[in-house]
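Every protein chain but one is kept in place in this view of the complex.
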Amino acid sequence: MQTHDAKRVEITIEQVMLRRLTEALETADVTGWSVLPVLGGSGRSGNWSRDGQISRGTGMVQVVCLIRPDKLDALLDAAFKVVERHIGVVCVTDAQVLRAERF
Amino acid sequence: MQTHDAKRVEITIEQVMLRRLTEALETADVTGWSVLPVLGGSGRSGNWSRDGQISRGTGMVQVVCLIRPDKLDALLDAAFKVVERHIGVVCVTDAQVLRAERF
Amino acid sequence: MQTHDAKRVEITIEQVMLRRLTEALETADVTGWSVLPVLGGSGRSGNWSRDGQISRGTGMVQVVCLIRPDKLDALLDAAFKVVERHIGVVCVTDAQVLRAERF
Amino acid sequence: MLDLALANLLSPIVLSFVLGLGAALARSDLAVPEAVAKGISIYLLFAIGFKGGASLAEHGIDLKLGLTLLMGVVLSFSLPLLGFALLRLLSGMSRTDAAAVAGHYGSISIVTFVAATTVLADAGLSSEGYMVAVAAAMEAPAILSALWLISRGSDQTEMSADLWREILLNGSIVLLLGAFVIGIATGAEGLSRIESFIVSPFQGVLCLFLLDMGLIAGRGLRKADVLDRGAIGFGVLMPLLGAGAGLLASLVVGLSAGGTMLLMTLSASASYIAVPAAMRVAVPQANPSIYLTLSLAVTFPFNLVLGLPIYLTVAKTVIGS
Amino acid sequence: MLDLALANLLSPIVLSFVLGLGAALARSDLAVPEAVAKGISIYLLFAIGFKGGASLAEHGIDLKLGLTLLMGVVLSFSLPLLGFALLRLLSGMSRTDAAAVAGHYGSISIVTFVAATTVLADAGLSSEGYMVAVAAAMEAPAILSALWLISRGSDQTEMSADLWREILLNGSIVLLLGAFVIGIATGAEGLSRIESFIVSPFQGVLCLFLLDMGLIAGRGLRKADVLDRGAIGFGVLMPLLGAGAGLLASLVVGLSAGGTMLLMTLSASASYIAVPAAMRVAVPQANPSIYLTLSLAVTFPFNLVLGLPIYLTVAKTVIGS
Partner (left out) sequence: MLDLALANLLSPIVLSFVLGLGAALARSDLAVPEAVAKGISIYLLFAIGFKGGASLAEHGIDLKLGLTLLMGVVLSFSLPLLGFALLRLLSGMSRTDAAAVAGHYGSISIVTFVAATTVLADAGLSSEGYMVAVAAAMEAPAILSALWLISRGSDQTEMSADLWREILLNGSIVLLLGAFVIGIATGAEGLSRIESFIVSPFQGVLCLFLLDMGLIAGRGLRKADVLDRGAIGFGVLMPLLGAGAGLLASLVVGLSAGGTMLLMTLSASASYIAVPAAMRVAVPQANPSIYLTLSLAVTFPFNLVLGLPIYLTVAKTVIGS
């Protein structure tokens, strides 16, 4: 089956910042992503869990974007502006996708 | 620690198609996968969110399959038949796994 | 944008073993991870789904760790000790991260 | 009738819907978690089915039951044809989209039905308990009509025994009918045991559900640019035509005023559960934004706010209470 | 007794279970979201614990309390030994699987207990309020017996102080006992404040929970080929033997007819919360499909539909009401 080179970018970010991130992605002309829930985790700012969460201030989500390799830099720049002062991590992997015309 | 080459295939697909996809995977002799919830996302057909979702018609999930590299083509063929006319994306990455006998 | 080599380790494990896994990770000096919910899946021990789950004995989660490449072996050793006798899968991919100082 | 419309407008139920609608339009982050919305919907289906069954058990099986069921099925089959013709007339959407939309209007919206029962109760009218079964019977036939309309246009559709099983056994039909049968089996005695769960708090729970429906409708409206003017007109006109067809069917059967109002409501309402799911599987090329937005953001609010008092007034006038 | 069985069979509770069972067997997509199922289970544990405590506070501490607790612990320790022997006799499953299964039958199912209290209430019988505490006390000891049985077979098991803490502080024990203590502390006055939350809607909420249990049992039955015929026989025979042991224990202590029925039910029921979790951690090589299917898809339905009326009849006959 014919596949095409792509990049898979996974951005783990605070839920309160999600709208700002997706707006930045749209500005950077990235139009496809999926948001996955994160149950809990650990990092430099300690560990947390979504259980019984009632505060809107905490909690993270994972945004997965599949993009054409040449769009990577624009995406990372856009994402970085949002996560820069915030907690969260960005991870890029090489990938292959079907139906390249979608990206 | 000894690791083995494998492929990680991530299929983002509408929840209503999930059963059809897993049946197709089984037919293609793929027996291991995990299904992750997707909270929302954006693509060519606009953006959506799972919040307050009451219609069964919308909403996506992500199916992650780890497989031996030589099974990739059979898997992609099977998956493609299901996603072909439907919205959704398929992404393949090279991976290493422990306990290769499981795949 | 400047990125740095890293490994992305994805451990799919029974929820009852999660605390043991994260403790093992901490012992191996891995301090960053995110836990994602898994809705259902299939493997050598059959298929399962989280729907209407009332038993605490079943159900899986996915732990995603981004680490510096040189920490991989310590992590895999730690993870393996926990998953060894248990069901679950471990998958490693090459990745690039922003803000390397965090890992 | 104006009084009635005003009273309806000022009911906690409608106002909760309006609150949700306003919050979504103002882009508040107010949201009902998916699991909670599903939990409430399970509660409503169980309660409405059970109460229908218990009421049937109490008042005895009506000879009209079979005939009404038949009428419901006929309505569900035929309304999509009417809807399709109307849409082709009014709107510029594609044949496939038009057929998919039309299918939604042959099927029913259970929350609209639930809201209608509370309007009836407020008006002091009773109705045939088996209307719940009629609601269930009307869910699926419309899907067949929609698929037939689409296949005529030689577009591909995927229809299989498998999909049929899925449609007929979809959770909401099974729960509604199952609870209905339990209600029949346990009757008034069973009802008395769980009354303080399924009767007393019912209207309050419905408020929260309608809050969520308002949020969904509001989010839908923000995407309403997928609809042309003709489509929006259809979303208001079609329920009235549907209600008219329901009224005729009711006259043929000879239902009470309450039953008539419910059959009009069922005919007027548009599905947002069973039909969208079936369309996604069978006709993925039809645009879900169109049919979901029309059903949830145009027709549902119209029925809730204006339709229900209209149907009630007409039913009372035509049948007498 | 036949009357009683029939009445039980036609209760909304049992019928809701049957509805879920049927829906799952027919492969309907009806499902209760995990969060909702957990929410309902928190409600049930809180309500049943609180009511037990409040009833204890009202009727005064009974001298038999300590003795009954002791009996519960003894039953929980010893029933797995009986179960293990029986399983080795009837079924071809491995030592490890047999021991893991046996452990489940020494422990208890809190929903079966809850259903039993509603059967008692319907029969107009009261029971000792502290039976809730006995239920909690019986959850864990069986795990120890199971692990001892497995380690005898020189199979590896992982048992640590850490795991013990986890078992003894598992959410359902803590909530049940905690609510029990709150009930004791606040008594009738506390109960009156939250009565319309934990008493009146209780049976209705239980219906929805049993609907979900039916769905789970039905999904389990579809995988029932992991069980050989002997195992299925065990799933029906063991509760009867357990109930017999519970009856003896009750006679030793001198419980009321209601209390006797509850102790029989606890002994007859099999765990599906605390024990599976402990087994997954300590004995991962035991197949969870076997013990979960037996407990949820064979013994739970048996107890709910046939067991409860049997235990009630026996208790009333032996003790007098």
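General remarks:
Order of writing sets the labels: A, B, C, D and E. Residues in every chain begin at 1.
Methods note: contacts are C-beta pairs under 8 Å (C-beta built on N, C-alpha and C of every residue); 3 or more make two chains touch, one makes a residue touch a chain.
Just so it is clear, the model here is predicted, and its values are computed rather than measured.
Across the complete structure, the visible chains that the omitted chain touches are A, D, E.
Taking the complete complex into account, E:P201 is the one of E:P141, E:P201, E:G235 or E:P301 that touches the chain left out.
Think of the hidden chain as still there; on chain E it touches residues 33-36, 38-39, 42-43, 46, 50, 165-166, 169-171, 174-175, 178-179, 181-182, 185-186, 190, 193-194, 196-198, 200-201. Residues 14, 16-17, 20, 45-46, 49-58, 85-87 are the ones on chain A that touch the missing chain. Those residues of chain D that touch the chain absent from the view are 10-12, 15-16, 19, 22-23, 26-36, 39, 196, 200-205, 207-208, 211.
Please note the rule applied: only the chains that are shown with their structure count from here on.
Comparing the contact residues of chain A and chain B by number shows a mostly separate set, under half of all numbers used being common to the two copies.
When chain pairs are compared by their number of contacting C-beta pairs, D-E comes first.
When chain centres are defined as mean Cα coordinates, C lies farthest from chain D. Overlaying chain B on chain C by C-alpha atoms takes a rotation of 120 degrees, rounded in steps of 5. Note: the chain lying farthest from chain E is A, by mean C-alpha position.
Work out the mean CA point of chain A and of chain B, and you get 18 Å between them. Distance between chain D and chain E, defined via averaged C-alpha coordinates, is recorded as 40 Å. Looking at chain E, one finds that residues 29, 31-34 touch two or more other chains.
Among the residues of chain C, those touching two or more other chains are numbered 36-37, 93-94. You'll find the chains touch as A-B, A-C, B-C, B-D, C-E, D-E.
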